[in-house]
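With one protein chain withheld, the remaining protein chains of the complex are depicted in position.
Let's look at chain A:
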Amino acid sequence: MLSKGLKRKREEEEEEEALAVDTWWLDPGHPAVAQAAPAVASSSLFDLSVLKLHHSLRQSEPDLRHLVLVVNTLRRIQESMTPPTTLPPVPNPPAAPSVADNLLASSDVALSASVASLLEDLSHIEGLNQVPQPLADEGPPGRPVGGAPASLGALDLLGPATGCLLDDGLEGLFEDIDTSMYDSELWVPPSEGLKPGPENGPGKEETPELDEAELDYLMDVLVGTQALERPPGPGR
């Protein structure tokens, strides 16, 4: 059993830490800030916010309001963490902006919208709006393709229905394409890619670039350039 003196001391320390945390948020000019290690206080709030963001993105359908508010708060914290020169070097802040942005970028809606805007650009090319179908078929089994108009998110993913008929000539293009490229997570519901796990950590940040690479490749093929020098995507 701990002696009384020791117990009290621990409580006092915890109180001080809590006080420092509370006053830090209200008044950055407070003397407590100069005394306590501000980097520790703000990094704990930063960590908490990152945790919340992770948790929110892990949901199959994140609460958008919660997500947006947490991201905005995280950005505020990042901004406040970068300027002061007296702070001891903190490993997190430099990577922070990209981490937060990439986390958001890898969210369900972000990915589908990024894909949507790219597809909208590509849809001007003849018959392209039909392209996602064969690719989606390569996706996880049982996932229905096209058809049901139910959610606008799904529509975004499949691209705008301009009503162009598939040109027979386009079929020939696909014969040359190495379909192993499409046995990938491109059309997998992004929520699966966000499941927590150590192996997903680095993969998360790479995913946006990977998808854009895939789409660039697709664009090249369909526009007719034959430059197929890009190697298969890394680290999957």
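Heads up, the rule we're going with is that a contact is a pair of C-beta atoms (placed from the backbone, for glycine too) under 8 Å apart; a residue touches a chain by one contact, two chains touch by 3 or more; residues count from 1.
In this text, contacts and distances are computed from a predicted model.
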item: Name under which UniProt lists the unshown chain, selected from "thioredoxin-disulfide reductase (NADPH)", "Histidine--tRNA ligase, cytoplasmic", "Gamma-secretase subunit APH-1" or "Serine/threonine-protein phosphatase 2A 55 kDa regulatory subunit B"; value: "Serine/threonine-protein phosphatase 2A 55 kDa regulatory subunit B"
item: Sole contact to the chain not displayed, among A:50, A:77 or A:222; value: A:77
item: Chain A residues touching the omitted chain (full complex); value: 21-22, 25-26, 45, 48, 52, 60-61, 63-66, 68-69, 71-73, 76-77, 80, 101, 104-105, 107, 109-110, 112-114, 117, 143-144, 148-154, 189, 191
